[in-house]
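Dropping a structure here in structure tokens format, bear with me for questions.
For this depiction, one protein chain was excluded, whereas all remaining protein chains were kept in their positions.
First chain written, first letter: the chains are A, B, C, D and E, and each begins at residue 1.
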Amino acid sequence: MSAARADPYRSRMSTPQPPVGPVDNSRIPRYAGPSTFAQLPRADEVPAADVAVLGVPFDSGVSYRPGARFGPNHIRTASKLLRPYNPALDVAPFAVQQVVDAGDLAVNPFDISEAVATIEAAARAYESTKLLTLGGDHTIALPLLRAAAAAHGPIGVVHFDAHLDTWDTYFGEPTTHGTPFRRAAEEGLLDPERCLHIGIRGPLYTAEDLTADGVLGFQVIRADDYETSSVADVVARMRRRLGSGPVYVSVDIDILDPAHAPGTGTPEAGGLTSRELLNTLRGLVGLNVIGADLVEVAPAYDHAEITGVAAAHVAYELLSVLARNRLA
Amino acid sequence: MSAARADPYRSRMSTPQPPVGPVDNSRIPRYAGPSTFAQLPRADEVPAADVAVLGVPFDSGVSYRPGARFGPNHIRTASKLLRPYNPALDVAPFAVQQVVDAGDLAVNPFDISEAVATIEAAARAYESTKLLTLGGDHTIALPLLRAAAAAHGPIGVVHFDAHLDTWDTYFGEPTTHGTPFRRAAEEGLLDPERCLHIGIRGPLYTAEDLTADGVLGFQVIRADDYETSSVADVVARMRRRLGSGPVYVSVDIDILDPAHAPGTGTPEAGGLTSRELLNTLRGLVGLNVIGADLVEVAPAYDHAEITGVAAAHVAYELLSVLARNRLA
Amino acid sequence: MSAARADPYRSRMSTPQPPVGPVDNSRIPRYAGPSTFAQLPRADEVPAADVAVLGVPFDSGVSYRPGARFGPNHIRTASKLLRPYNPALDVAPFAVQQVVDAGDLAVNPFDISEAVATIEAAARAYESTKLLTLGGDHTIALPLLRAAAAAHGPIGVVHFDAHLDTWDTYFGEPTTHGTPFRRAAEEGLLDPERCLHIGIRGPLYTAEDLTADGVLGFQVIRADDYETSSVADVVARMRRRLGSGPVYVSVDIDILDPAHAPGTGTPEAGGLTSRELLNTLRGLVGLNVIGADLVEVAPAYDHAEITGVAAAHVAYELLSVLARNRLA
Amino acid sequence: MSAARADPYRSRMSTPQPPVGPVDNSRIPRYAGPSTFAQLPRADEVPAADVAVLGVPFDSGVSYRPGARFGPNHIRTASKLLRPYNPALDVAPFAVQQVVDAGDLAVNPFDISEAVATIEAAARAYESTKLLTLGGDHTIALPLLRAAAAAHGPIGVVHFDAHLDTWDTYFGEPTTHGTPFRRAAEEGLLDPERCLHIGIRGPLYTAEDLTADGVLGFQVIRADDYETSSVADVVARMRRRLGSGPVYVSVDIDILDPAHAPGTGTPEAGGLTSRELLNTLRGLVGLNVIGADLVEVAPAYDHAEITGVAAAHVAYELLSVLARNRLA
Amino acid sequence: MSAARADPYRSRMSTPQPPVGPVDNSRIPRYAGPSTFAQLPRADEVPAADVAVLGVPFDSGVSYRPGARFGPNHIRTASKLLRPYNPALDVAPFAVQQVVDAGDLAVNPFDISEAVATIEAAARAYESTKLLTLGGDHTIALPLLRAAAAAHGPIGVVHFDAHLDTWDTYFGEPTTHGTPFRRAAEEGLLDPERCLHIGIRGPLYTAEDLTADGVLGFQVIRADDYETSSVADVVARMRRRLGSGPVYVSVDIDILDPAHAPGTGTPEAGGLTSRELLNTLRGLVGLNVIGADLVEVAPAYDHAEITGVAAAHVAYELLSVLARNRLA
Partner (left out) sequence: MSAARADPYRSRMSTPQPPVGPVDNSRIPRYAGPSTFAQLPRADEVPAADVAVLGVPFDSGVSYRPGARFGPNHIRTASKLLRPYNPALDVAPFAVQQVVDAGDLAVNPFDISEAVATIEAAARAYESTKLLTLGGDHTIALPLLRAAAAAHGPIGVVHFDAHLDTWDTYFGEPTTHGTPFRRAAEEGLLDPERCLHIGIRGPLYTAEDLTADGVLGFQVIRADDYETSSVADVVARMRRRLGSGPVYVSVDIDILDPAHAPGTGTPEAGGLTSRELLNTLRGLVGLNVIGADLVEVAPAYDHAEITGVAAAHVAYELLSVLARNRLA
């Protein structure tokens, strides 16, 4: 399709080559637009990108329901409904920065070690382009953190999830979707003064899970804290913990309640609403966000794109945070 | 079926002909009752009606997922679980007024102009009977507003929706589900001092969408405002804006979060819970409500009637508001 | 399967025979573990049990959507994701007490009277073992209350539900899923000073439904109260009402909003979130809980185990309350 | 809705009052038409009926998946796509006879005996009007056979089903969906020389099930016979067995393979295609068909109306057979 | 993604620039491959194409269930499982001809006339490239036939469908999904000696539907004919009718039974199996096929890609027929 692309930003951008945005849905129906994230250009359609949305369809690290390998395309499909201007943050995230869809990384589903190496190498290749990675299961956070720390040194991490993901091994395997942040901490990739989990809930294996997690450098804001605190309070706690250093954002969609995200692998009741999550993410504006991932969307368990739409909005808010930070 | 109909109201009604209510579900199982809304009588079964529930199965104005043409019957099916007394408003909405199911309007799916004309003519024919219209997509609000304004002059509108629906055109078409309130404002159907949207969220095309919307006469209560305000606060703002003049209520089911209303055409994350919506609607008691619609229920995307039940309850609260107003 | 069973509790338990807990999911994948609740031992695998999880697959008392006969196994399947330690209550519910899965009771689906008698007899046979019963429809609460009152005298009841379930008859039948608490009150099984409903919402038949319910001894905390009160306030009211006597807990999963529990028979919009429910249940710690049921999970209407997971967590919190009470 | 009704039959009917047919779907969209079977008139809209389609939403006799209580309305909804002329039998079934939708019978879901009595009484009330009954579970065949035999004496039965339905009791209950034909035979309602099952497959309890069944008067055409015989051969065998006496047709939708009818309670692999079933039913033309039922459609397990559409076509072919017989 | 593309054909192709085929799925997982049909190159990635797969996401001409606007992308997704060599026809359809994915045509959903004009213009622009068009509803066949006849003169048509699609108007609208072949015949686009329908079944409006259809030039092979004839017989009849002139192939997915294609708008029981359809399509080898469409895939009603996979295979067989014809 020779897609007409909207350019409503020309008036507000003085550079000779404004970013290429999504196609114009007043002339091209959304369902006829490109299959890229938010109907944005592919990486090969523009000379350079400020931010790349990269799919990593890998789910061989899961311990329960698999299927997140189909996550990237599911989020892309659900992202067709996104429009160019974000009133909540008063920013046009595709106008103040060039965002592209970098397609999917081809990773070996049969060999976790090779897959992780492939992902790290790919992430390192994006030097000046920030990455928003669409998983795939949470295993992929480890190589992404390795690449991020290689560029920035030890980093702060805000981890949105129902689960700690700092367990040790399953079946002796150290690299799974339940272990990336323990490995990352052990490897010195994380700044132990600037890490926290948000959304934790549900049963653990032992009480020691929490103490061990704290030793690795994580604070915890529980999902239940949203019942007793306002989002503004949570945001304040989050910002205090993350400080001014580089911040990596990792969002497991199972932070949402199963009502808001049925399409995931290890659902836990008692989660966040999508409204709570989106408002919390907006609190990242002004922090030094260097990269992000969005993982564990398993479409076979989704219905009517409930999960896909929530994930697309999560990605959109993250891109808007990056855009606002660029304007600052 | 010669359905026995409950008449628990006779004792409290002194008129010789009390309204005919739903069938008695202690003798007729709900699943065996009539297919009308709330198992109420059809329009042709009673001599006159105070309120008519009218289906308008038209969805040719949608820009993304179609299917709201099946909305009226889906809401009727889900309404089988409604019972006659509303404790939240302390009123029996089918006892203090005669409510009927007026069936579906047959409108041309292939010609938007003809369809809109058919709907307007049908709505004008209901003179002393108030209409609660079940869509269908939001396009139908335009002819319904035309009929309402013809009877009442410029009217206040409270519009529950994730979207502004004051956009201009798609593909050059001025009459779609994204444009009814702009057309209505342009035609002078609305009182520009007494219109507001509730539930707005998600991305827009440009920042100008909001300023243009304000020029048309709309204030905005965002979905996010429910995170920082109480429902009582929202209700107070709503009542101040609507004042004492005639009020038309338009409810797009996508005001609800996709978790609460997956069965709709353009879902947006971060929406209202059904509890928030129902409690807000109850705040309409005492306002001069002249008519209402409930649109964008697309059953092909619903599951287990999550959306249908929410919509049936929305309709029930609207009918209860009318009943309470009648008692006042 | 000769399942390896985890025993992380040995260090903290000084008794010679610590409880047998779930299998160890770091060596046995959850999907390969036993089909019992929480992968716990069957009743015949341990010499004695402190608490038995008993399925009662009976749904012949329903008035609308049937299917809760498949509820017990659905909850068991969804419970595979439970882990042994509950951080919200700081207790390991399977370590401080022996919990077993007692399988399903075989009850006659064609004869309500016989079924109810079978259930009562079975419940009476559990003398020193507390029962957490998985329904099945709410009819089963009547025989369970009979057995409980036989052991404890008139009991306080906290009833989590969208509906009062104190109606009189349907089709002349006194024993259905809409009537157990009226029958129980009539039989003197309940302490009329210590009963309450939580989560009530939606239409009733007449205003007298509420007054009659009050006469039977029930107070009401409405679902809407969660909109205006905090969970802590609800818990305080609940604890005041229940006092220090024996308490039976009956949870109809339709207390949750259809978004959080689509898989049930008589859904009502405007319900609780699972987070609200779980936090309320934790407020039972310290009360004299003598037994509990969890009913009305109808899997044919569930999706991706949204309802099943919520129900499994409800059961887990109830077991945790029992564990905490044992430690006190 | 004041529905315009098509009358394309006037030219071919010389009587002063031709039958009232379905509404005209070139002016009224199907989704806007009445909720009756095939958009036909209700019983109260015409002075008399040759054939009545009667819903019996009763499923308290099932042994596995319940839900057939929602069957009648599901079949009605799926029947919206039916058109007035059947080319396969060259007949317009709604033009040569007055077919009406008689609505649903309200039967007690809590008392099988009372329900069966209600059904028998209702069926006996249709004297000169033939009944096509939509279930509901197969229990309803017993009272329908009682009424049929009361009018016609012992009757031949052609029973389309995966199962024999001549078992004795479950839990001591003699009247269930697995036993109607044994009861009927015991009561002398059947002509033991003119009964047969078609579509039988799957495991039985013992080899004696078949011998006992034969003693009751049934021959068996197995589903597997369709693999080795043509439909024409099956039809020939069926016609030889049924002879010239009165024939009652009972169709359990589970005669179809689960691929063709997932929405049923006791599915068995290896079934018929809908094409095989429809072609077999056409072979009933010329036999003395006195009544028919269509049972065990359980919508909660259907998808996209696969089962509903098949059932609607089954009903349509049965009505066409009656129409052809009337013309002969 | 810089997708590695397989070229297993180089050895058998002597031209300097062999066609570019799908990506190599032994190195790029299917779920990571491009979103094009069969993971083929986009039109802009190769200098020229022999065959273009073009999406036309238009469904404003439907009379019942809408949603075929999402058909093209659904078929593309399901086509990820296709591999390069077709053993049934002994041909590698992507190796002997350059097949490309031409994306989706942006057509106005609100104006049937404009949409039809857009489609015709687009189709005429493909001069030496053959078109396989993915709908969309059957309305699109009319402009495609206009373009085909403009290039070839009156053409033979083989139309696979449950329905005749030679009706006249709905609501006075002459251009809908039920009328394209009547319009085409009226405009002289068809060779009245070389047209036929295959798969016809289900009720019609009147007996005259068939005679009128015959007058327009169509013969009919009914779905029921597959019950009494072999596929080879059907193929022989089809080939006799189509002769040696130019042939256009139009496949409405509802030719398949709802069991094999639930995801469509007007399902009819008694249809073909996918095996029957694929084997029939292979019988087109050697005929002068000039173009084809595949329409009425409505994904909202599909499950687990049953319909999508069938459609992808239909498209694959059509491309294989074109490839075999090219080799001849």
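Methods note: a residue touches a chain if its C-beta (ideal position, glycine included) is under 8 Å from a C-beta of that chain, and two chains touch if they have at least 3 such contacts.
Note that the structure is a prediction, hence the values are computed from the model and not measured.
**Student:** Write down which of E:23, E:82, E:269 or E:294 is the residue touching the left-out chain.
**Tutor:** E:82
**Student:** Mind listing the chain A residues that contact the chain we can't see here?
**Tutor:** Output for chain A: 59-63, 65-67, 69-70, 108-112, 114, 170-173, 176, 300-301.
**Student:** State which residues belonging to chain E touch the missing partner chain.
**Tutor:** Those residues of chain E that touch the unshown chain are 8, 25-27, 29-31, 80-88, 90, 92, 230-232, 257, 259-260, 273-276, 278-279, 303-306, 309-310, 312-314, 316.
**Student:** Considering the whole complex rather than only what is displayed, give the residues of chain D touching the chain that is not shown.
**Tutor:** Residues touching the hidden chain, for chain D, are 63-64, 169-171, 201-207, 209-210, 222-224, 226-228, 257-260, 262-263, 266-271, 273, 301-303.
The definition used in the following text is that only the chains that are shown with their structure count from here on.
**Student:** Please compute the C-alpha centroid of chain B, do the same for chain C, then give the distance between them in whole Å.
**Tutor:** A distance of 37 Å separates the two centres.
**Student:** Where in chain A do residues touch at least two different other chains?
**Tutor:** 27, 29, 31, 257, 259-260, 273, 303
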